[in-house]
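Sharing a structure here in structure tokens format.
Left out: one protein chain. Kept in place: all the others.
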Amino acid sequence: MSVSFPYTYYACSCADNTSTQEKRVSQEPQSAQDEDERTFDPRSRRSNFSLYPIEHLLYCTECHEMRCPRCVTEEVICWYCPNCLFEAPSSTIKQEGHRCSRNCFNCPICTSPLSVNSLEQPDPPPDDKPANKFGGPYILHCPYCAWSTLDIGITFPRPSNITGQLAKTLNGGLPRPPRDRKPSSSLKRSDPPTTHHLDDLPSPTSDTSTSSSPEPPSARTPDPQDRYHHLLAFYKHQLSTSDAALLPGTTSTSASELGPGSPSSIARLLHMYGSSIRSRAPESGPSPMREAATPEEGLLIYDAAAEAADDATIRAMQTTAWDTHASVSQRLDATNRHARAVDDLRPISPLLRTKRAKRCGACRQILAKPEGKVTSVRSKIKLLALQNLPKLSIKPLASPSTMPPPGTSAAGRPTSTLLTTFSSPTLALPALSPSSPFALRPLTTTHYLLTLTNPLYDSIRVHLAAPSALRGRHGAGSRVTILCPQFEVGANTDRRKKGERERVEKVRREEAFWTVLGVGRIVGL
Amino acid sequence: MSSRQSSSRSKAPKGEYIETDSGNKVSRKANISGTANITLGGRTVIMADVNLRGDLHRLPSSTDEPSAKPSSTSTHAISIGKHTVISPRCILHPPHRVHRGATQYYPLKIGDNVFVGPGCVVSAAAIASHVYVGEGSVLMPFCMIRENVRILPGSVVPPNMVVPPGSVVGGRPARVLGEVGEGWGVNVAGAGGAEMWVEGGDLRELVRSVK
């Protein structure tokens, strides 16, 4: 997005005809009247959602209107990991929680990518030679903030399949205790190879299981992941033992079929979360399924132990140092939302990103369609607002007093702004500093040049208007004077031939002068 | 098209820039070490007080068998594509790392039409084409910037980070904040005098305007 100070945003009109707006209008006709008469106020809070730089806008050639990110519909073309740029197959996306299942990890402390380092010999990159001679334990290490999996006591014996190794290890280096493995003859399902943890699933300790004596419960309280797997296993078991019609596509109209406890809705739910279920053929009418009853089945109920754990957490927060606690952003990024201490954090698999095609929200015409390959940056279809709407650009009118003596002849162009304002010291932030020659100063008049570029092959007539006095927090008391409120911009004559640039220069260039008189406050940012 | 930077320079008598045969403009005030290991693709601008560390090149490792792969031991340090602008006070410092028990410097590659804002420190492994690097950013060793990326001013891109194509990154450490619009780098010529160049677009006109 454009951020350099004098910028232009375009207001998309799609916000004016939403249904909520209409409803509100019907309730308050009086204010609606005002709304109609009022001109667009870029400073109102609602305008934030309809102002975009022109690069982000598309143009529907059917509706002859601009389309902003709010009024297009998007279709995902592919999912890919931003780190390894590999396309994720759409079948496994939900199962992996929209995260990369390859060897990509982000630092839970600072979000930068982690690298695999060997502790034996310095840094053999695992991607280069998977079975290389450098042995020893491996760690994930953050080269930015120096966090490593040693902080949570995890090392990896192999540099490959870190995801799998990490899933089997708890913080502290202990192996994740295998969930009670009870062979149940009634469960005959195929274990997908990608979900290795599913083969460790316990079968519910219900009366249907043909299990031996129950194993002693682990001292550890089950974490949410455990509970999820318990619940998943419970439902799967229920499904496989029930005589119901389990195919998700089966159409049935009985009331029990549609209820939340019916096998088909459970099957649909499980299907939604990506685990494949092999179902039996329907034999008779479905019987309603019971809910989980014990913690082994994934039931979470109030628990004195949990409260004690809460107390312990609160005590720890009172007594331990600030930096042992995860920050809010770290907790939001973490895959384990119950992590409170830094020690609870684990390496984060990066969330996948998408390439999306965009359609007009009104007429469904495709406005933008990138190529399917992840690394390709080309588009098959791209209907830009830039090519169909006049482009406005506003820039300060260079005056000898405000501009540093430019080393270039092109004073006043962005070129020169970039080339001539480098006198600030290295460490100064490059943002708009008060010393910037383009910042508005109180009680001084600043001239801006508004340039309109007409990409169309017809001439356009332009009327400019500005409020007599600016309102709002920033612009109170400032005035904008437009020196040339009406003009015409000639038709685009550039046929994209080389050597025609000079002629384009000669095409009638209309300029409007904006004079901003700042009184006490700086207008805008 | 690529010309060794050390090739004969047509000595302009007065201007700030020395223009090479292939149209590269190198400031007289730029600090360039190891010119033999630097390639400029043509019509590329190196502005004042830029440090190019061409002397930090790959060394023939003692463990490497010298006859086996002569190509891998080429002493190439920095290569910059066409129409790229390196603004004042930038530092291009090839990255190094320990690889198979030996520390090596690796070449730094910058593509075409890349704008590197003033005061940046670039140790990236590669910057693809049509990238805009905001003022005062630091690209830490071995990060890879893909095509059509905008790096906000003052960002610190952490080591080994891959910035996916078409994204906007910023922050310390940098993370992906959004996407550049579909119109990134599109400069529509039209009546009324468009800017001669836009961020991420063809920088030919910008290079031309540098004198």
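All chains are identified by letter, namely A and B, in their written order; residue positions are counted from 1 within each chain.
Just so we're on the same page, contacts are C-beta pairs under 8 Å (C-beta built on N, C-alpha and C of every residue); 3 or more make two chains touch, one makes a residue touch a chain.
To be clear about the criterion, contacts and distances are computed from a predicted model.
J.: There's a gap in the complex where one chain should be. From "Large ribosomal subunit protein mL44", "NADH-ubiquinone oxidoreductase chain 6", "Dynactin subunit 6" or "TBC12 protein", what does UniProt name that chain?
T.: Matching the unshown chain against "Large ribosomal subunit protein mL44", "NADH-ubiquinone oxidoreductase chain 6", "Dynactin subunit 6" or "TBC12 protein" yields "Dynactin subunit 6".
J.: Given that one chain is not shown, which residue among B:A124, B:M140, B:V188 or B:V210 touches it?
T.: Reading the full complex, the residue touching the unseen chain is B:M140.
J.: Give the residue, chosen from A:I93, A:L150, A:A167 or A:I394, that touches the chain omitted from the document.
T.: A:L150
J.: Quick one: which of B:H57, B:K109 or B:H130 touches the chain that's been left out?
T.: B:H57
J.: From the list B:I18, B:A36 or B:V98, which touches the chain that is not on show?
T.: That would be B:V98, which touches the missing chain.
J.: Against the chain that's been left off, what residues of chain B make contact? List them.
T.: Output for chain B: 31, 33, 51, 53, 55-57, 59, 89, 91, 93, 96, 98, 102-105, 119, 121, 123, 136, 138, 140, 154, 156, 172-173.
J.: Considering the whole complex, not just the chains shown, which residues of chain A touch the missing one?
T.: 109-110, 119, 122-123, 139, 141, 144-148, 150-151, 323, 342, 426-427
The criterion applied here is as follows: only the chains that are shown with their structure count from here on.
J.: I'd like to verify one number: the distance from the centre of chain A to the centre of chain B, where each centre is the average of its C-alpha atoms, in whole angstrom.
T.: Using C-alpha averages as centres, the distance is 29 Å.
J.: Spell out the part of chain A that touches chain B in their complex, as residue ranges.
T.: Interface residues on the chain A side: 1, 3, 52-58, 80, 82-85, 110-113, 115, 121-125, 128, 132, 134, 142-145, 353, 358, 368, 374-377, 379, 382, 384-387, 390-391, 393, 407-410, 413-415, 418-419, 422, 426, 429-431, 451-456, 459, 489-494, 496, 504-505, 507-510.
J.: Mind pulling up the chain B residues that touch chain A in the complex?
T.: Residue list for chain B touching chain A: 16, 47, 87-89, 97-101, 117-119, 130, 134-136, 140-141, 146-148, 152-154, 156, 158-168, 173, 175-176, 178, 180-184, 186, 188-197, 206, 209-211.
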